[in-house]
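The structure appears below as structure tokens.
A single protein chain has been omitted from the complex, and every remaining protein chain is retained in its original position.
And then chain A:
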Amino acid sequence: MTAPLLHVRGVETYYGNIRALNGVDVEVHRGEIVSLIGANGAGKSTLMMTICGSPQARTGSVHFEGQDITRLPTHEIARLRIAQSPEGRRIFPRMTVLENLQMGASLDELKHFKEDVEKVFTLFPRLKERQAQRGGTLSGGEQQMLSIGRALMARPKLLLLDEPSLGLAPLIVKGIFDAIKKLNKQEGLTVFLVEQNAFGALKLSDRAYVLVNGRVTMSGTGKDLLANPEVRAAYLEGGRH
């Protein structure tokens, strides 16, 4: 087996004195979709942010393409082509859709801008209709598309998605998951996905990790975890007693 694209080893992250991650190990290989599921406050987003270097891990290491990125500042990690669609989408509300996409392409000084914009517009035709509109006036689903589109503009080797389904209608969530699948199949894009929507995420992923109280308790293929009775009880059927 080749070395993983992203390798998180024994990472512990603290907020002040509170330990949010308690020795997490995660591997993401090229061309995979890997998801991380878990309850509120399990540390999913913290792991995502630790990979991006904000906050940095206190112990343990994060390697990307064999390079230690644990102590790099966030913007330099992004320059290694790790693109992120952060939690809460964080688009630029007063800038237009097109300007938001420009910001995503700023690593390459807009060299491939037109070509990449067309790609994003084919993936999310809604964004094309709204290209001159201000980001803040988009609907939640469109903002999520914009956030993913903006991340794709950087031509990432690894795409980090933090809760892309947050606050969206099921039909729109399905559309976004389909788009992720398509990117993975057609472009071979590697995706690391954090989700609360365990069912959708597990169906989509090649492999998955379950995070409980800052610790990985289970891992396996998406299919296995979907079938696992413990996972079913905790994350899939928990809502309907």
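Keep this in mind: contacts are C-beta pairs under 8 Å (C-beta built on N, C-alpha and C of every residue); 3 or more make two chains touch, one makes a residue touch a chain; residues count from 1.
Definition applied: contacts and distances are computed from a predicted model.
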Can you work out the missing subunit's protein name as recorded in UniProt? Choose among "Uma2 family endonuclease", "RNA polymerase sigma-70 factor, ECF subfamily", "Branched-chain amino acid ABC transporter permease" or "Nitrite reductase (NADH) small subunit".
"Branched-chain amino acid ABC transporter permease"
Residue among A:58, A:75 or A:112 that touches the chain left out of view:
A:75
Who touches the missing chain here, A:71, A:114 or A:174?
A:114
Among A:91, A:148 or A:176, the residue in touch with the chain that has been omitted:
A:91
Can you list, in ascending order, the chain A residues touching the missing chain?
52, 54, 73-76, 78-79, 83-84, 86, 90-96, 98-99, 102-104, 106-107, 109-110, 114, 117, 131-132, 150, 154
